[in-house]
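Only one protein chain is missing; all other protein chains are in place.
Chain naming follows the written order as A, B and C, and within any one chain the residues start at number 1.
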Amino acid sequence: MLAAKADFPLLGTTMRGRSLVYLDSAATTQKPRAVIEALTRAYECGNANVHRGAYELSERATALYEETRERVARFVGAGDPREIVFTRNATEAINLVARSWALATLKQGDELIVSEIEHHSNLVPWQEVARITGARLSHLELRPDGTLDLGAMTSRTKLVAVTGASNVLGTIVPVRRLVGMAHAVGALVLVDGAQMVPQMPVNVTELGCDFLAFSSHKMLGPTGVGVLWARRELLEAMEPIVFGGGMIREVWRGGSSFGEVPWRFEAGTSSYAEVVAFGEALRYLGTIGMAAVREHEKTVAGYALGRLLDDGRFELYGPLDPEIRAGVVSFNFGAIHPHDVATILDGEGIAVRAGHHCCMPLMRKLGVAATVRASVYVYNGQEDIDRLLSAFGQVERIFGKQRRGACRTDLSSGLAPGSIEVAGQGR
Amino acid sequence: MLAAKADFPLLGTTMRGRSLVYLDSAATTQKPRAVIEALTRAYECGNANVHRGAYELSERATALYEETRERVARFVGAGDPREIVFTRNATEAINLVARSWALATLKQGDELIVSEIEHHSNLVPWQEVARITGARLSHLELRPDGTLDLGAMTSRTKLVAVTGASNVLGTIVPVRRLVGMAHAVGALVLVDGAQMVPQMPVNVTELGCDFLAFSSHKMLGPTGVGVLWARRELLEAMEPIVFGGGMIREVWRGGSSFGEVPWRFEAGTSSYAEVVAFGEALRYLGTIGMAAVREHEKTVAGYALGRLLDDGRFELYGPLDPEIRAGVVSFNFGAIHPHDVATILDGEGIAVRAGHHCCMPLMRKLGVAATVRASVYVYNGQEDIDRLLSAFGQVERIFGKQRRGACRTDLSSGLAPGSIEVAGQGR
Amino acid sequence: MFPEPAVDGLYRELILHHYRCPCNRGKLDPADAAAHAVNPLCGDEIDLTLRHHGGTIADIRTQGRGCSISLASASMMTEAVKGRTVERAKELIETFKRLMSGGLPSSALPVELEELEALEGVRSFPVRIKCALLAWTTLVEALDDLQRRRCREPGRIAAVRAAGDPDGAEGVAPGDQGP
Partner (left out) sequence: MFPEPAVDGLYRELILHHYRCPCNRGKLDPADAAAHAVNPLCGDEIDLTLRHHGGTIADIRTQGRGCSISLASASMMTEAVKGRTVERAKELIETFKRLMSGGLPSSALPVELEELEALEGVRSFPVRIKCALLAWTTLVEALDDLQRRRCREPGRIAAVRAAGDPDGAEGVAPGDQGP
């Protein structure tokens, strides 16, 4: 593996008597000791309300908080730290754009494009925008090979909101191409980077996108911190949506004027300690190097794909080409319900996720109720995949032998896309 | 003091060579070791995305998260944990009511009442609601004795949003009386409990209010967690305002249905570790007992008030009766700008706050640009107040002897309320 | 810090049996009452239909998709309430809920629920409790439906309420997913 398991205190623990194999990093990653210690240090050495105090303690806190903003900006190649807004999570970051930028911009007849593989957090906010503004919501279709049909855009298209990498299929979306198409018709592009930013080098200047949202907790940082990056002039034009301390310029009884970006969007006391500890997570990832992270993900996920395919009992979803696949593998095991699989694997000390992964429309498209998902990160290695596969013996011991699976990357084989096919049922 | 300073790692540190005297707890409190360790433990022993996983690790996390919700409910006397919504801070909690409940409820001609002593976080959201709905925003006036004139309500009054305790004057507002008046005309009451809940026993059933907002970081807990308590039937009727993972019931391409309260209001990955550590803070406060906290605040703040008054060089703001005063003392020192005072005190190792304290309209009412504020909590004792007072020798060394101050609780003495009187200028 | 419940205590033989060979699968048409429910945690769905005669649940069927726990629980539920009066069924629902919340030892189960003891292991797997409860809370809704219909229109119901899927474009109806 790329990072020492020993750096991650939780990975040394046992689960139901077995050493833990954590394969749910797409949900949230484990935290290295350095990040946990940064959190502790924040409270033990520098705790104070940021941006408010004239005393040393508060200045330290403010400086560390704002340095993290600069670090985040550098991490995603943003030219200006004032383009970084701290939110609670990626979901809030996307909702900020939906509520502030989109509600003020879109109108009846406009088009909003998402894709069929979006996480609910990058779909439901746009459904709301469409409902309120009367704009039309279109969906880039999933192709049988697990990639997106980039479709067509028109002058009515105002925003393309798309994930950089699917949290179910692993599909890496060609954002730069989408940006080219969108900008050609005058539309903006929001990238849901919740899975992309943790997995590969991301540079907003090179990508050319207009908004990027991601979460600290999926990239070794603490919970409670999300990021919205937006081009400065877009942020400048956006109205705040949460009002209160810290975001104002002047307040009178009857009305107020608001402060500068990005603070205008950060009302109330900041998540100081969490933000600072997130900075430590970025430092940790920076030491590894994001190109190395990407290579590692490719290798381990590729190994997992290969083993699952060779095994023959699994039904797999998503592209087979590791070049366009992030460190996520979704599958089903015969007719056994994914939640039953996950519970039994859990009994073997293996943490995987089962369910719709907040992608209900995609589940319908795949024709399944749910999938099992194994996702890897810097602390996982091939040995974790081996443990995963061998644990299926226990699943068979309880539920009986499973018929052969199939590769469901090719949706066209025998199945009309969009029809419900119950996972593994009688194939 | 009530709690051992040794429990709070930061209080043992030195600041500019002197042992730290922390007198800014109204901004944010220091954290006991138990809370910091709970945070560490959350990441080292039970870190997983809550509400999502079928595996042990995630179940642990979910259980701890939901147990904290129950603990919060008990702490404020709520009958049902489903009345507790976790937000980022008190500001977001108030904004949730403003955007979801108030925008859907208020209309032109309705009246919204706040007070002249509100923090921006409980004023600016209502200015926005008034602006959007056309409702009228009225202000309960501050009386010369530092208390509020409860004014009159009519059948047009729909909401009274008032702080439970002022973060500048310390004034404890008679919430129960206000609730009686409001309910008599069919209006609801939102209590900004950011200063009240940390300082005294609060029981929403006894208070009778309809909404209560507060922040973890002001009551020994970590940053990144706020709470909205609302009566169940009100929450049930409220629409969500942030959309995404975790708050839905079913999602289709074109639309979605939303989940149950309170989860409907908690979109995206929860601030799991912070919430759980907040639970530990509540346990710590529970061991002390909130009645004891209140007594302690009264004693220490009363001692500070007495010493500042006797000294004669200070101008004081807020009620003199300790029974209606929380652990906050605001003052000015001659003509010296509060920020200069704070910087010099900082040099003596004493952390106080200077500024408008997010209460610009109140500053105008008091006729000052800013005040110095010393606020105390469970770890402060009289010796901290003694250090504070003796440090003013240094202020005088730098800025020269100060003329006598005055008690500005009585606004009527010589000053028409509302006129600006520059702090200390030529009096 | 936490006790570690054994997976074997969850997947008891009786559960696996009900899962493989469920009782009372399908859909009654016409029916006197129906209900549709979703487990929001996983998106699994259940459709319940029942016929009512002389104060008792004369017949009952379930279909939908779910994990072994939910399908087994649905199967046992139908067996437990079929032929019982509506009042007794309501009591059994409450009893089962108390078993799941830990408020009742399995030794105290009434004779109709004896088999349900097999689901006691679910208590150690909190997220799966919703699976076990799904069929039972759906029965509550169906009984409410029954009461409403009996007040308004005492006749039989021609068509069971269709499960809602506003996505006309996809034309998806919740399928039946037995093993």
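Here, a contact is a pair of C-beta atoms (placed from the backbone, for glycine too) under 8 Å apart; a residue touches a chain by one contact, two chains touch by 3 or more.
The shown structure was predicted, so the numbers you read here are calculated from the model rather than taken from an experiment.
Trainee: With touch as defined up top, name the shown chains that contact the chain not shown.
Mentor: A, B
Trainee: Looking at A:Ile248, A:Met363 or A:Val378, which residue reaches the missing chain?
Mentor: A:Ile248
Trainee: Kindly state which of the options B:Asp24, B:Glu59, B:Glu128 or B:Asp346 is in contact with the chain not pictured.
Mentor: The single option touching the absent chain is B:Asp346.
Trainee: Looking beyond the chains shown, say which of A:Pro240, A:Gly259, A:Pro319 or A:Gly355 touches the absent one.
Mentor: Hidden-chain contact among the options goes to A:Gly259.
Trainee: Which one, B:Arg82, B:Arg232 or B:His337, makes contact with the chain that was left out?
Mentor: Spelled out, the listed residue whose C-beta touches the missing chain is B:His337.
Trainee: For subunit A, which residues lie in contact with the unshown chain of the complex?
Mentor: So the residues of subunit A touching the missing chain come out as 45-46, 51-54, 56, 58-60, 62-63, 248-250, 252-255, 259-260.
Trainee: In terms of residues, what is the contact footprint of the unshown chain on subunit B?
Mentor: Output for subunit B: 15-17, 335-340, 343-344, 346-347, 354-356, 360-361, 363-365, 369-370, 394, 398-399, 418-420, 422-423, 425.
Quick note on the criterion: only the chains that are shown with their structure count from here on.
Trainee: Using the mean of all protein Cα atoms as the middle point, what chain has its own Cα mean nearest that point?
Mentor: A
Trainee: A-C versus B-C: which has more C-beta pairs touching?
Mentor: Comparing B-C with A-C, the pair joined by more C-beta contacts is A-C.
Trainee: Find the geometric centre of each of subunit A and subunit B from their Cα atoms only, then give the gap between the two centres in Å, rounded to an integer.
Mentor: 33
Trainee: Could you put a whole-Å number on the gap between the CA centroids of subunit B and subunit C?
Mentor: Centre-to-centre distance between subunit B and subunit C: 47 Å.
Trainee: Roughly how many whole angstrom separate the Cα centroids of subunit A and subunit C?
Mentor: Roughly 35 Å, centre to centre.
Trainee: Among the residues of subunit A, which ones contact at least 2 other chains?
Mentor: In subunit A, 15-16, 339, 343, 346, 354-355, 360-361, 364 touch at least two other chains.
Trainee: Touching at least two other chains at once: which residues of subunit C meet that condition?
Mentor: Residues 4, 41, 43, 125, 128, 167, 170 of subunit C each touch two or more of the other chains.
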